[in-house]
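Here you go, one structure.
Every protein chain but one is kept in place in this view of the complex.
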Amino acid sequence: MSALESDAYREFRRDLHRHPEPAWREFYTTARIVEELRKRELTDLHIGPDALATDDRMNVPDDDALAEWERRARDAGADPGTVDELTGGYTGCVAVVERGDGPVIGLRVDIDALPIPESEDGDHVPAAEGFRSEHEGFMHACGHDAHATMGLGTLDAVLDSDFSGTLKLFFQPGEEQVAGGKPMAESGHLDDVDYLYAVHVGLDHPSGEVVCGVDGFLAVRHFLAEFTGDPAHAGARPEQGRNAVQAMAAAVQNLYAIPRHADGPTRVNAGLVGGGTATNIIPEESHIEGELRGGTTALAAYMSDHADRILESAAAMHDCEVDVATKGEAPSATSDDALAGIVGDVAGGTAGVTNVVDSADLGGSEDATYLMNHVQEQGGLACYLGVGTDHPGGHHTSDFDVVEDDIAIGIDVIAGAIRRVAETRP
Amino acid sequence: MSALESDAYREFRRDLHRHPEPAWREFYTTARIVEELRKRELTDLHIGPDALATDDRMNVPDDDALAEWERRARDAGADPGTVDELTGGYTGCVAVVERGDGPVIGLRVDIDALPIPESEDGDHVPAAEGFRSEHEGFMHACGHDAHATMGLGTLDAVLDSDFSGTLKLFFQPGEEQVAGGKPMAESGHLDDVDYLYAVHVGLDHPSGEVVCGVDGFLAVRHFLAEFTGDPAHAGARPEQGRNAVQAMAAAVQNLYAIPRHADGPTRVNAGLVGGGTATNIIPEESHIEGELRGGTTALAAYMSDHADRILESAAAMHDCEVDVATKGEAPSATSDDALAGIVGDVAGGTAGVTNVVDSADLGGSEDATYLMNHVQEQGGLACYLGVGTDHPGGHHTSDFDVVEDDIAIGIDVIAGAIRRVAETRP
Amino acid sequence: MSALESDAYREFRRDLHRHPEPAWREFYTTARIVEELRKRELTDLHIGPDALATDDRMNVPDDDALAEWERRARDAGADPGTVDELTGGYTGCVAVVERGDGPVIGLRVDIDALPIPESEDGDHVPAAEGFRSEHEGFMHACGHDAHATMGLGTLDAVLDSDFSGTLKLFFQPGEEQVAGGKPMAESGHLDDVDYLYAVHVGLDHPSGEVVCGVDGFLAVRHFLAEFTGDPAHAGARPEQGRNAVQAMAAAVQNLYAIPRHADGPTRVNAGLVGGGTATNIIPEESHIEGELRGGTTALAAYMSDHADRILESAAAMHDCEVDVATKGEAPSATSDDALAGIVGDVAGGTAGVTNVVDSADLGGSEDATYLMNHVQEQGGLACYLGVGTDHPGGHHTSDFDVVEDDIAIGIDVIAGAIRRVAETRP
Partner (left out) sequence: MSALESDAYREFRRDLHRHPEPAWREFYTTARIVEELRKRELTDLHIGPDALATDDRMNVPDDDALAEWERRARDAGADPGTVDELTGGYTGCVAVVERGDGPVIGLRVDIDALPIPESEDGDHVPAAEGFRSEHEGFMHACGHDAHATMGLGTLDAVLDSDFSGTLKLFFQPGEEQVAGGKPMAESGHLDDVDYLYAVHVGLDHPSGEVVCGVDGFLAVRHFLAEFTGDPAHAGARPEQGRNAVQAMAAAVQNLYAIPRHADGPTRVNAGLVGGGTATNIIPEESHIEGELRGGTTALAAYMSDHADRILESAAAMHDCEVDVATKGEAPSATSDDALAGIVGDVAGGTAGVTNVVDSADLGGSEDATYLMNHVQEQGGLACYLGVGTDHPGGHHTSDFDVVEDDIAIGIDVIAGAIRRVAETRP
């Protein structure tokens, strides 16, 4: 990669970093990606509703919230025509390059940001160098700005090579809420993909280290349970209430007590709860925002089935109603050794790579797994690789940052692996 | 009452005391009462199935238990022909005397005993004087032996008077389990009763004291909830269990948390619980034997409705089934002032009575209320009166006993009141 | 009362109504009352810290909130000097008139408002006639503006009579949060009071009706329990959390299950609960804002003791800490018949009074009880009387309002009763 290009990628990444957008509100981000993509020779470019199985989107914000972020994107200079295509929260896009015979190879990068206020500390490079978040309270605290940039860089590197085959780039929205993987996996654009890579920076691996195949994805479901009862004066007429806080408490007590499973790890958390209106009123409403996980997709389904039954029963127990909505979801997945092996081979010969790790566990959840499973279920191979970077703060903290030079390493490794896959058809 | 009669009553009471029998197993007791009744000039005598609405019997023991107690009664010398009529647990009887014009007046006495071992202490009169329980583990610890004797004595006193009207004597089984009141109330024999008295000895009132009208009956329901799940090895396959002990615990926690009611007192108790088979097996069964009460019949129904819902929901929450059975039940009731007033008038002039109390609260439950309500609902009057006695131990303790002379006081007061009611038709 | 005076009172009441202020923030209200009081011939006037046992104040807002409301009061034209005296939330005042020999007679009126948005409906008189709340989100929705006006009118009526004795007027802050009764009761100003009246408008009694003696005050305690644990990633390290939401749920389940009490009604409510920070984080904090009540002071203490133990145990169970603070408190109390009788006598002869009710139950809580108990414990008499008014909406609703003519009826009855008490020394 030339220094000039490198500067362009840095500028692009910083532009995205200044405009962090959460799930289904990546209007500016998508518009900027599209703007860059249109400068390249693409065979096809799918935007907005064309890039997604729109009915599978989860946790889409209400119209007001969408409109507010759309406005922000326009104010920040996003291309109006592109934003028009994204209206309604149809963010993300898929770029296609067909170059002669050869397999169809996909790369998935995610593009959304987090509701975390970014550090203003002088030690924090984005603050020091003037590309700190311009959306106060939101931040690219997980490196998805770097991922999008790697996607663009990989495209350039492949275009610039003798690659023969089809390359598909998936710029996926809504990963942080495990809300965007499914609609992209079901979009149809994955149906002919023979090989799929996905990539993440950092993950506590230092600069110079490459993880060839990440495993240990916990399948997950985010849910929101809203209990509804009836209010009553707690002193004068307690019996007239239908107590939504009692229902919630019964649910919490029993959710954590779902039987452990011999087949592997399971998880449950009632992460955000609340209810009631006043000290002297029997609470008429309450809610639990929580998550259920499993070491396999089946284990997460096991937890989910139990949780649904517990939430319903807890409501019934206190004569309340409950509405349980799935706000995000992702299965587990496994990286194929063949693709991981190619990453290892390529990384071993890539400048800047000082350590190659065969495999590592994520220990968390990711919805790239939807895309990986989709490809694997139709007989293809998939692999999730990690590109190390010395990140000062942990992922999802206000001090997180990436070393920009590591983006170039990522591009070199991924583009190299894609070319090798096209050649060897493993 | 002559001394001779008094001796006969004492002997009768002690005979019953030696043979305490619990609900639906009062074979000996009923046979002995019938034996005495047949010596009197009765218009009618209804025994066994003829004395009860048989389908309304609650908590009837299984055939083996009935057969065992039937055998005991025969062994103790009960009249075989009478016991034949009671087979199947159709205990209790109704005696009728028609004596010219006049209202129909009823007296209800209960005849069953308790599963309490009787004291062997030298201070305990039945032990000292040789009429301690011969059914080890069972005892007349609430004075129903005295009640039955009062019934007989009242009959004699009325027969021996110029009473004009109809007297009906209800010897009711199964009061301790609130299981016998309903079938007797619904037997049809109460349908023409204009005035009904019921009586209890003791209740912490001393010898010489008479309570004219008892109130404060808590309506009550006894229930048995049996939860069924599936066992599993707790170490190897915890997820394969359906845990009946978790269901039971969830039910207990929420039963006690039924909302208080502004209209009056409510009660709930999970008095006897259990479950499971072994430390390392996920429990497949559990049970709650409990009760629900209310200051009014409506309040008890309120508790009962909530409890049913909670028991069902707790089972569903842990994927178990639950079977909820009513084992006993009684409404609340109120003593009519007019009948209580007559008791007061009569008691004031009765030898041995040193204190007359207008009214007192029972603070517990009683299924005489079924009979009282039945009479009141058809326009009649009902009254529950108390006959004090210095009882050494509390009701339902192994030291409970009655002063036998107080039985005679009771007979005089009740018979006097019945004659006065017949005359004055209040 | 002359028409002129009546207009003045109406204007005064409407001024207060436009400036509703919640507990310890009654800066404008107190300043306006003081302004009016200073126009009268008082023997003494105690303001701010002099009117209260300052250490007994409960639920005082933080400095920022106090400063904000102090600023609002000044902006609305409150006398700056008076507001200076109230700085720090020392609101309320005590006015004293000594007029020759005679007993010391007190009248307590409360002056605070509620965090309820006032109706803008054309049917709502304050909206229609232009004296709707100027503090958006707050409202005199319980008639304390009328109470303060009755206090002032009663003072005028007594001053204008041949009253001989001492009159003390207690303008009490913070009743709605049962936070102001105790500090006023313990201020020392009640110590020589022989007779105390307190008054409330409405309470579902219509215009023209007077309730001589209100009873049935539920003793109450408001509490805030704040649980603290440790956060952890719910997927990667669930065992490292100390789960404050589990602690809260265990507390809720068991708080509602405090044993019922045979001595009378008890109440418990976890009215406002919450906890947690994110779906995937083990919750490190949670809270319960609730209340405990009893038909007597002892019953409320019983509930409070159990609740404290349950909250502590629930925290300990999940290795969390809990801080439990009392935010408001009031005992039960009983109106003395002698004082109620005088109200009845006076009301019977008061123009506009069409119905006199001897006694009625409040069925809720009130901290006038602190003042009543204080007087009664030192041998005096106390009585809480009700002045009916046709209020369109219920108390504590956005449509609540009083018929202003009923304020005059209240003044006439109270002033009349005070004069009669001074004469008869019941």
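Letters A, B and C mark the chains as written, and numbering starts fresh at 1 in each.
The criterion applied here is as follows: a contact is a pair of C-beta atoms (placed from the backbone, for glycine too) under 8 Å apart; a residue touches a chain by one contact, two chains touch by 3 or more.
Since the model is a prediction, treat every value here as computed from it, not as a measurement.
For the chain left out of this panel, the touching residue among B:Thr82, B:Gln246, B:Thr296 or B:Thr389 is B:Gln246. Set against the missing chain, the residues C:Leu42, C:Ala236 or C:Val324 yield one that touches it, C:Ala236.
In the complete assembly, the contact with the undisplayed chain comes from C:Ile282, out of C:Ile47, C:Val193 or C:Ile282. The missing chain, though absent from the display, is touched by one residue of B:Ala128, B:Ala278 or B:Ala325; that residue is B:Ala278. In the full complex, chain A makes contact with the omitted chain through residues 253-254, 256-257, 259-260, 262, 265-268, 363. Contact between chain C and the unshown chain involves residues 236-239, 241, 243, 246, 250, 253-254, 257, 259-263, 282, 302, 306, 309-310, 312-314, 316-319. Residues of chain B in contact with the chain left out of this view: 218, 220, 222, 233-236, 238, 243, 245-246, 248-250, 252-253, 256, 267-283, 286, 289-291, 293, 363-365.
In the analysis below, only the chains that are shown with their structure count from here on.
Nearest to the global CA centroid, when each chain is reduced to the mean of its CA atoms, is chain C. The geometric centre of chain B is 50 Å away from that of chain C, both derived from CA atoms. Chain B has residues 253-254, 257, 259-260, 262 in contact with two or more other chains.
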